[in-house]
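Apart from one protein chain that is not included, each protein chain of the complex appears where it belongs.
Which chain is which? They are A and B, in the order written, and residues in each are numbered from 1.
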Amino acid sequence: MGRILFYCNLFWILFSLFICVESYRLKLGAINQPGPGFFPFSAGLVMLILSLAALFQSIRGREKEEKTLRQEPFRWWNIVIILIAVTAYAFSLEKIGFLINTFLFICLLLKVVEPQTWKTAIIGGLITTIAANLVFNVIFRAQIPSGILGF
Amino acid sequence: MQKKTGTRIRFILIVTLACLLWIGSSQAQDYPKGPVQIVIPFGPGGLTDIFWRSTSEFMGNNMKGTIVLVNKPGGGGVVGTSFAVNSKPDGYTLVSANSDPLSMSPVFLPNVPYNPEKDVTYIAKLAAFAFTVSVRSDSPFKTLEELVAFAKANPKKLKCAVMGIGSTPHIIVEVFNRDAKIEITPIPFDSGGESITNLLGGHTDLCVNSLPSTKSHILAGKARVLAFCSPKRLPDFPEVPTMTEKGYKKSSIATGVGLAGPKGLASTIVSKWEEAIEKTLKDPKVIAIIEKLGGVVVDFKSGEGYKKELMTDLAMFKEIVPTLPVKK
Partner (left out) sequence: MEVFKDLIFGFGVVLQPMNLLYCFFGVLVGTLIGVLPGVGPPAALSLLLPVTFYVPPVSTVILLAGIMYGAMYGGSTTSILVNIPGEAASVVTCLDGYQMARKGRAGAALGISAFGSFIAGTITIFLLIFLAPPLAGFALKFGPPEYFALMVLGLSIMVYLARGSIINALIMVCFGLIIGTIGLDQMTGVPRFVYKSITLMDGIGLVQVVIGLFGVSEVLINVETTFKQEIFKTKVKGLLPNREDWKRSIGPIGRGTILGFFLGIIPGMSVVIPTFVSYVVEKKLSKSPEKFGTGMIEGVAGPESANNAASVGTLVPTLSLGIPTGASTALLLGALMIHGLRPGPLLIQESPEVFWGLVASLYAGNVMLLVLNLPLIGLWVKILKIPYHFLFSLILLLCIIGSYIINNNPYDVIIMVTFGLIGYLMKKFNYEAAPLVLALVLGPMMEKAFQRSLMMSEGGFGIFFTRPISASFFILALLILFSPLFLRKKRLREDLRAGD
């Protein structure tokens, strides 16, 4: 745990340095006439101080080591898949359209993340898509794009 | 299974083709297919906001669509304008084209993220707003002259609420400063509503604001108008002088409000809007509503006409602004 914390704080240190540099380029102005960069610079500075402090704390090993036993496999690939799926949904929504996109999305998630039978996945996808369409496009008249098939 | 798949594929192909043909033919005629978002680049309660909220229903009817108004305040109108102008030119994101962010801010602010000449499709001008120079009713200044006299004796002491850096009220104050040789400090807020609130709360001494935002307070006796920034006296307030009368002609700047969209907006969409807007502004019901607001002069111009007006203003401001004693 201590090591993870070390890297976290290292990240924050680098991040705050980046912010400070960028804010400086935005012009800080004087304390009584702050420029655009003043506020983010101050926030970045405080973050830098805090993360340095936390870094020292973690080095000194004040944090107790927690050994968590993993009884079940850590399925990081699920997370990656979900992230990619949602991102893909976002980008393709306007090209492919709401209905198809939703259907594919649900099918994909049901089949891959927590494996179901093909039957379950497709039925689930259909029900969700139809229900969602009813709710959003019909009832709320929301502007969700129709895409290729025009519906 | 083979036979079934063959027929199925053919069926899908036919349906797809039919749909594609159907979509292709119905592009512009179907506009608007859904709600059109009109961005109001100021906060709620300000004049632009009130104006659009009072008239958007009629406009939507004439356009046979729904208008959804969205506030995106900040930077004197720059934030909202840039958002709309930089979005997709599909006709579903438009902006209330106020003259401030389009003809003034680009001169005033260093990094406005759009070019008012090249990046904007102007659809129409709707109206012009006259501004007021107002104080609280308990203020010691009863006339403009008293204000100027005090300001001359106490430079930088008076604070004036305006709605954003680079907005018309801000410029009015700066031009006034230059012509009267005084120093009133402008304090930028996000909207006309905020400006009048801060005036009433005593946090600023005066406020240059639009009439509709201020009118109810004037009628209730909480605020007082020292002068209008318009070439002629307004019919609702015949006893109040204008800046022009008092010798500050250059401060009588009215701000225009219109409709615009990103560059590349289809001309069919533009003309549809032009027609609808012209029709709306001639509707007696709308005229009555606008009259109730006060200080709004209906001034319909086509997109081209508005663009010309704004570019002329832009050139004029490019000339004036460097001469102003403005601290950045």
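The rule is short, and it goes like this: contacts are C-beta pairs under 8 Å (C-beta built on N, C-alpha and C of every residue); 3 or more make two chains touch, one makes a residue touch a chain.
Here the structure is a predicted model, which is why all the values come from computation and not from measurement.
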Which displayed chains the unshown chain touches: A, B
Candidates B:64, B:203 or B:318 - the one touching the absent chain: B:203
Touching the absent chain when the full complex is considered, from B:176, B:189 or B:228: B:189
Touching residues on chain B - with respect to the absent chain: 37, 43-45, 49-50, 53-54, 57, 60, 66, 68-76, 78-79, 82-83, 86-87, 92-93, 105, 109-113, 156, 159, 165-166, 185, 187-190, 193-194, 196-198, 200-204, 215-217, 219-220, 222, 289, 292
Where the unshown chain meets chain A, residue by residue: 4-5, 8, 12, 16, 19, 22-23, 26, 30, 32-37, 39-40, 43-44, 46-47, 50-51, 53-54, 57, 72-76, 78-79, 82-83, 85-87, 89-91, 93-94, 102, 105-106, 109-110, 113-114, 116, 124, 128, 132, 136, 139-144
